[in-house]
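Okay, so here's the structure we're looking at.
Of the protein chains in this complex, all but one are displayed in their positions.
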Amino acid sequence: MNKFIETIIEKSIILIAFSTVAVLFLIAFFIFKEGIPFLAQYGLPGFLTGSTWLPGEDKFGILPMIIGSIYVTLGALIVGVPLGVGSAIFLVEFANKRIRNIIKPAIELLAGIPSVVYGFIGIMVLAPWVRINFGGSGLSILTASIVLGIMILPTIISITMDSLTALPSVYKEGSIALGATTWQTVIMVLLPGAKSGILAGIILGMGRAIGETMAVIMITGNAIRIPTSLYDSVRTMTSNIALEMGYALGIHRSALFANAVVLFGFIMILNTIAILIINKRSK
Amino acid sequence: MNPKFIQKIASVALGTAMLVTLSVLIFIIFYILYQGLPIVSMEFLTTPIRDMGKSGGIFPTIISTFYLAFLSICIAAPLGIGTAVFLTEYTRENTVTRVIRFTTDCLAGIPSIIFGLFGFVFFVIYLGFGWSILAGSLTLATMMLPTIIRTSEEAIRAVPEGFREVTYGLGGSKWQSVTEIVLPKAFPGILTGIILSMGRAVSETAALIFTAGMSLHTPVSVLSSGRSMAVHFYTIAREGISLQMAFGTAAVLIVTISIINISSYLLMHKYMRKYA
Partner (left out) sequence: MRISWKAAIFILLFVLFIYVSFTAKPVLPIRLAGSTAFQPFAEKLAEKYMEEHPSITVDVQGGGSAVGIMASQQGIVDIGMADMLSLPHDIDYLERTVVARDGIAVIVNPANKANEISFDQLGKIFSGEINNWKDVSFDNAPIRVISREEGSGTKKSFDQLVLNGKKLTREAMFQDSNGTIRETVRSDPNAIGYISIGYLTSNVKPLLIDGIAATNENVKAGIYKISRPIFLILKANPKDAARKFLNYLLEAEAQKIIASDGLIPVK
């Protein structure tokens, strides 16, 4: 009898363990189910490279949104990577343990702040500042890059810290014993050693920046065009979906799901790369 | 150039990066609290929303937030912990575990707007839950799974092998070792993961707008629609309904998130000291 119960428990646990697989499958299935028929009919190349998005006239080109997503993501990396990697190196190699113990949870708190709050501060503080100092409406690539750059900091910092502390201590000790300064050790020994971990952190941060929605809607102005300057308004793929989903009917709605399919593809590629890098490192 | 000099410059530069990061954090928190706390009062917390958010309080949103966070954890915790138990206790590394880990990692990277769309088509329309606390919680639960799985797995792995062997030695079954030894020992670690996921539920917006709706009323059953604090904040801040109310709501949000984060941190700390 006991044996029987054990078997039932074991079987149900195996079933539970497949919940993530099931969820991922369901997500892909339902997004694709709505989006793929549209893509088949409209044509993927036309959808990806078309620069006109006029749902009223059945013109669906998401090139401006793809470019918008790429611009704000790159901008976020330019802001976030130096700050994040720098802070992580400082915390691991230059700061003492007490400082680290205070700052680490503070940075985790930064990760917990809702993205709408970031967006709100973006509108209240940053956008007026950009408008006054650089012109334009203030709702721009620059504003979005700064806000997103800050939002991805926690991801980059914590993964960089993890991969730095995971290095065997002999690396560091050997280098210091040879008379190198801490900085030389960082540059010549630690960074090359932790390279793949840091890269994985950056890619995950990139994923977060591409996927961010609410903050981006609030601070980019959402114009549909290929931007020519940092102070131009843009629209990202995520904001396109979130903004128009509420208003979309029929083929317009399918087009937005197709947009989600493309976004899903982008994210899965980034995820897979990050996971491969992390797995390679841990072997 | 003198390496000592470069070392100096480098440490100053890195320290600056750290300071910038830290001051941004401090600025955000103080800005919101400074503007928002004066608005927060007992009345603000306990009265219903009036006039679309122009006046009144945020009571319904607090209830919705609590409801969503609690229900989604009730759904996600058994699944997440179960998966972690499977990965650690019931199997060895093989293709199956690799597939499960891969999908878990992928799920962690999917943007919330996609979860929102999925929840909308699947829970709201396909399963017919409508905009409701139930649909919102289910969507949140799918988003929380990766965090709960990962933290539970780590916590379970940290339980020394010896404990399990003792159970077997006493003639206990695998399930007994899991429920009576492994899970109680790993409980603080698992709880940390659960509390962190609660934070995610509290701060989520994009996924909830499409699944839980934006009703201004206090949700009664799981099939009522309700707006969480974050969603309420988003609406009133963006539409300029009332800047005051927006700041007040944001302050309550930030305080809630801080409490969640700090308690998970303290818990983790206590737990680590016990095992280290």
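Lettered A and B in written order, each chain numbered from 1.
Keep in mind that, in the parts below, a residue touches a chain if its C-beta (ideal position, glycine included) is under 8 Å from a C-beta of that chain, and two chains touch if they have at least 3 such contacts.
Everything numeric here is computed off the predicted structure, so don't read it as measured data.
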Give the residue, chosen from A:Leu139, A:Ile157 or A:Ala215, that touches the chain omitted from the document. A:Leu139
Sole residue of B:Gly116, B:Gly199, B:Gly213 or B:Gly248 that reaches the chain not shown, by the stated touch rule: B:Gly213
Of the residues A:Gly46, A:Pro128, A:Gly174 or A:Pro192, I need the one that contacts the missing chain. A:Pro128
Using the document's definition of touch, tell me which of B:Thr151, B:Ser177, B:Ser225 or B:Ser264 contacts the absent chain. B:Ser225
Residues in chain B touching the chain absent from view: 51-52, 70-71, 74, 124-125, 130-131, 133, 179-180, 213-217, 220-225, 235, 238-241
Absent-chain interface as seen on chain A, which is shown: 53-56, 123, 127-128, 131, 137-139, 217, 221-225, 233, 235, 243-244, 246-250, 252-253
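Keep this in mind: only the chains that are shown with their structure count from here on.
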Can you give the whole-Å distance between the Cα centres of chain A and chain B? 17
Sort out for me which residues of chain B touch chain A in the complex. 3-4, 6-7, 10-11, 13-18, 20-22, 24-25, 28-29, 31-32, 78-79, 82-83, 85-87, 90, 99-100, 102-107, 109-118, 120-122, 126, 142, 145-146, 149, 173-175, 199, 202-206, 209-210, 230, 233-234, 237-238, 246, 250, 253-254, 257-258, 260-262, 265
Please name which positions on chain A make contact with chain B in the complex. 2, 5-6, 9-10, 12-14, 16-21, 23-24, 26-27, 30-31, 33-34, 82-84, 86-87, 89-91, 94-95, 103, 105-110, 112-118, 120-121, 123, 125, 150, 153, 157, 180-184, 186, 204, 207, 210-214, 218, 238, 241-242, 245, 257, 260, 263-264, 267-268, 270-272, 274-275
